[in-house]
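Then we have chain A:
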Amino acid sequence: MIPLTYMMSLSAMIFAIGVAGVIIRRNILVMFMSIELMLNAVNLAFIAIGNRLGSMDGQVIVFFVMTVAAAESAVGLGIIISTFRNRETVHADDLTLMRW
Partner candidate 1 sequence: MPPFLYIFLGALAIVSALGVIVQRNPIHSLLALIGTLMTVAVLFIGEDAVVVGFLQIIVYAGAIMVLFLFVIWLLNLQVEAGPTGHLALKIFGSVAAALLVTELFFILTPPHLQVKFTHQPAGYGSLASLAGKLFTDYLVAFEVTSVLLLAAVVGSVALARKLPGTDDPRVARKIAS
Partner candidate 2 sequence: MTIELVASAIKAILMIVLGLNLSLFLLYFERKGSALIQDRIGSNRVTITGIGKRMGMPNLGIINTTIADPVKMFTKEDFIPAGADKFLHTLAPFLALFPVMITFVVIPFGDTISIAGHRIGLEAANLNAGALYLLATIGLGVYGVALAGWSSNNRWALLGGIRATAQMISYELAMGLAIVSVIMTFGTLNLQEIVRGQGGVWFGFLPRWGIFVQPLAFILLLVAGAAESKRIPFDLPESDSELIQGYFTEYSGGKQAVFMLTDFAEQALIAMLLTTFFLGGWQVPWLMRDGFHLPGGAFLAVPALVVSLLGVVAFLVKVVALCIFLGMVRWTLPRFRYDQLMRLGWKGLVPLGLFNVLLTAFVVVATGSAH
């Protein structure tokens, strides 16, 4: 079996790429996609560790994370749509209404 170090570093790299995406990109949809990347990286870590422990708990947790990600995507995209309807923009830098 491939050493755990490899899977964890892969997971860490995808997570860091997701973080970079959220910070660097200013388009709300791309930021949202980067959040999905982060969730997937964490799922990978859960599955890898669960496999080596021989426990199904890792897979059950990944199941729930997937479900929550689906629900959160639906609501988040609804928020993006209604924001777009009011502000006509998806650029995060233009949404400055609450800035002092």
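Here, contacts are C-beta pairs under 8 Å (C-beta built on N, C-alpha and C of every residue); 3 or more make two chains touch, one makes a residue touch a chain; residues count from 1.
Inclusion criterion for the candidates: all candidates are chains of the complex that A comes from, given by their letters.
What you see is a predicted model; the values in this text were computed from it and never measured.
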{"item": "Touching chain, any copy counted, for chain A within the complex - options 1 or 2", "value": "1"}
{"item": "List of chain A residues in touch with candidate 1 within their complex", "value": "1-10, 12-21, 23-27, 29-30, 32-34, 36-37, 40, 43-44, 47-54, 56-60, 62-64, 66-75, 77-82, 84-85, 90-91, 93"}
